[in-house]
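Right, chain A next:
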Amino acid sequence: MTNLTDELSIAIAELDEDKVMALVRERLRAGVEPLEIVKKLQDGMTRVGELFETGEYYLSELINCGEIMKGAMGELEPSLAGGEQKYRGNIVIGTVKGDIHDLGKNIVVMLLKGTGYNVIDLGVDVPPAKFIEAVKENNAPLLALSVLLTSCLDSMKEVVEEVKKSGLDVKVLIGGPIIDDQFREYCGADYSSNIASDGVKYAEKVFG
Partner candidate 1 sequence: MTKEIVSKNTFKNLPPGVCVPWEQKLKEMGEIKGDPDIIKKEWEQLDAFAYVYIWWWVQR
Partner candidate 2 sequence: MAEDKLKLYEERKKRYLAAMNLEKPDKVPIRLSLSEFVAKHAGYTLQEIYYELEKNIDSINKLLTDYDLDAITGAPSLWWASLHDAVGAKYLKFAGRELDPNTQFQYHEEAYMLPEDYDAFIENPTEWILNTFLPRLHEELSEPGSYRANVSLIKGAAGMAMQQGMNQKAWATWAAEYGGVPAFTAMSKAPFDTLADTLRGLSGIMLDLYQRPEKVKAALEVLIPHNIFYGMATSGGEMEFPLFMPLHRGSFPFLNPKQWAEFYWPSLKQVIEALWSKGKRTLFFAEGNWTPYLESIAELPEKSIVFHVDMTDMAKAKKILGGRFCLSGNIPNMMLAYGKPEEVRDYVKRLIDEYAGDGGFIIDAAAVIQGDAREENIRAVIEAAREYGVY
């Protein structure tokens, strides 16, 4: 578990919105590198993901944290422009064709972005070709597929098959509340999960 020492990281982890905003402004004024501030925010976010995993935090805390993060990033944006943000890697994500649900996907995106990944979010109802195109274009080592409806599972299988056929060097993570190991095997994906915070865990695996 991450051990936080920075005040800003702790404020994010404790969902103290006022304190987060005050600290971000204060540090910007004091001339702290914006990217350094982002890093501290990400550390706090990582901790929030861990707290979700251990059952101390629930979705309400995750979503709230995402909103605080959004506010903080909005404050930082003008100073970040021009500076070269270093990402830990590119990840393509989307909800598979036939399904327009995005609650789960959005939480995964928020956690991945919050922990420093460049996330290419293709949205919902995404056809297989679009996933493949985006993986190629961004040279992404990880593709994450989301689904809620059991009736769209075959659509997920189709994407995995197309990806494997294309010969792209990309790991496929499938996620959704109904996804289990049996289904992962059935559709031939590399990783599977029904827990939102696992997105970050598998990303660590892929990007080391």
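What we mean here is this: contacts are C-beta pairs under 8 Å (C-beta built on N, C-alpha and C of every residue); 3 or more make two chains touch, one makes a residue touch a chain; residues count from 1.
Basis for inclusion: all candidates are chains of the complex that A comes from, given by their letters.
Just so we're clear, the structure is a prediction, and the values are computed from it rather than from any experiment.
Of the candidates listed (1 or 2), only one touches chain A in this complex, namely 2. Chain A meets candidate 2 in the complex at residues 15, 17, 52, 55, 57-61, 63-64, 67, 98-101, 103, 149-154, 177-178, 180, 182-183, 186.
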